[in-house]
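Right after this comes chain A.
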Amino acid sequence: MSDQDKPLILQARGIRKSFKGVHALKTVSLNLYAGEVHGLNGENGAGKSTLIKILTGFHQPDAGELLLEGRPVSFSKPLDSQHSGISTVYQEVNLIPERTVAENILLGREPRRGGILDKRAAIAQVQEILDRYELNINPRSKVSELGLGMQQMVAIVRAVAFEAKVVILDEPTSALNGNEIEILFNVIRQLRSEGAAILFVSHRMSELYELCDRFTVLRDGEFVTESTPVDLPRAALVKAMLGGVDLDEGSLDRDAARDRMRRLAQEDIGLSVKNLTWSTRVRDVSFDVRKGEIVGLLGLLGSGRTETCKAIFGAVKADAGDVTVAGTPLTRPTPARALSAGVSYLSEDRRNEGIFPGLSVKENMTAAILKNISKFGFISRSAQNSIVREFSDELKVKASNAEQAISELSGGNQQKVLLGRWLSLGPKAVLLDDPTRGIDIGAKAEVHRVIRALAEKGIAVVVTSSETEELLALCDRLVVLSEGSVTGEVYPHEVGYDDVISLLSGQANTAKQTAGGTE
Partner candidate 1 sequence: MKQRRFSSPATALASVALLGLTACTAPLDSPGSGGGSGSAEPGAASQVIERESEETCTNPTPSDTPISEMVIGFSQSENEQNPFRAVETASVRQAVEEAGAELVYTNANSDQAKQLSDIQSMINQGVDALIVAPISATGLQSAFAAAQEQEIPVVTIDRQTEGTPCEDYITFMGSDFYEQGVRAAEAMVEATGGEGTIAEIQGAPGSDVATLRTEGFSDEIAEHEGLEIVAQQTGNWSTSEAQEVMGQIVSANPEVDGVYTHSDTMALGALTALNNFGKVPGEDVQIVSIDGTADAVQHVASGAIHAVVETNPRFGPAAIQALQDWFSGEEVSQEIIMKDALYTEENAQEALDSGAAY
Partner candidate 2 sequence: MTTQTQTRGTGRKTTPGASHLLNWAGKYSVYLALVALFVFNLVATDGFASTFTLQNLLFSAAPIILIAVGQTLAIGTGGIDLSVGSVMALSSATVALYLGYGEVAAIIIAVAAAALIGVFNGSLIAFARINPLITGLGLLVAVRGLAQAVSGGSRSSIPPGGVFTWIGNASFLGIPVVALFALAAAGAVALLVRRTTFGRYALFAGSNREAAFLAGTPRNITLLAIYTLSAAFAGIAGVMVSARIGASDPSFIGINLELTAIAAVVIGGTPLVGGRISILGTVAAALFLQLIDTTFVMQDINFAFAQVLKAILIIAALYLQRTRKDAR
């Protein structure tokens, strides 16, 4: 593709930004050309949202410059960016539900005749815009009467219909169904043909390759590469996103690993998942975990790894599928039932789904076990204290005392308290969803040690991580998920990093050849 003939519209050069001394962006560049869809790619924490917020004027860069059509610009507030022709559509639809489509699209730009709103002209104008994007929406309909997808289209049309030079779409497809996505893509293609530059963020690999003319890849706040889909095929893209860090092959003692696999093969199945399906996010997922085995669910963001854990635990209601814990089926799972069956689940979202913020370390750690340590509803304080003592010691929780509020602890220590909550139950299987997310390196090592100790005790462990290397180093086996489906299974000691990368990018053919299994 020859891009040089297209004019450069928006250019970011050497952008640097840090928050409270933490670098979010270090020397990032971005080139947006007229009439192309540009995919901005990177894992969590790569700096995508920070960059978007700088382009839209929410943040100001510490260093670097923005050039709009060749002229340097600076946005001190979002309105500056909008007035320069940069439109953004966020994930949440931001419309007035009780107003019509026409009113929403024209908000603030209504045609007037002699100071009076010209309704007929407004409808005609909006109809013309909707026709341009081949959207079958009645301008007189109330927004609240439309489906979520159509509402999103209206939001996009509103954002782009007037003099948009640059359109930023941050995960616009996450809430849409297949049909709606097609309509959205048509709108985007129309925009492209009108000469707009579109910055597109999606975690769905297939969408990126269907739509984008060019990619920019960020990793850990740094610019990695700018390339075209042809030059950067799936595997290369994933590798660019995750980093090319090769595994220290020496650290994997292949012989020991094989011994361990042989030993594990003798063990009973601790947790079995069959044909688990939930909406479009988990599709027919099956895998077994032996007692004492550590299985990693490997997948990119949006691959369904969290949803799979939640469906097993009953935190979301699966549409189909069977879960068996140590030979006993877990019927109609709810968290309470799963816990009694011996399954624990550590959520990836510590703040919203884990801690009870105002309550003490003690209350937080014993939250799930109260039923077992109470008589006639009265909690045994001695039992409560001894649990807290035991697991604080074992997990090396650093807190001034058991009564300290958990919200005063560091992230790592909060996570240890939560681990204590789930481990004190004496589970048969544990689901640890990104247990090392956002905690410091020391705490990370502690968590790894704890996970290995769990496996030693014969517990079936399922673990996910946003860091592939972590899973490769920690797990006996990896189940690879892509867009909700299992695309392969690998043994870390059998495969190279590149094999894992190709699995992650969703290319099942590679998966087949590496998913060899035990010897």
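FYI, a residue touches a chain if its C-beta (ideal position, glycine included) is under 8 Å from a C-beta of that chain, and two chains touch if they have at least 3 such contacts; residues count from 1.
Behind the choice of candidates: all candidates are chains of the complex that A comes from, given by their letters.
Since the structure is predicted, the reported quantities are computational estimates derived from the model, not experimental observations.
When the candidates 1 or 2 are screened for touch with chain A in this complex, the one that qualifies is 2.
Those residues of chain A that touch candidate 2 in the complex are listed here as 313, 315, 334-340, 345, 347, 352-359, 361, 363, 367-368, 370-371, 374, 377-379, 388-389, 392-393, 396-402, 404-405, 408-410, 413, 421.
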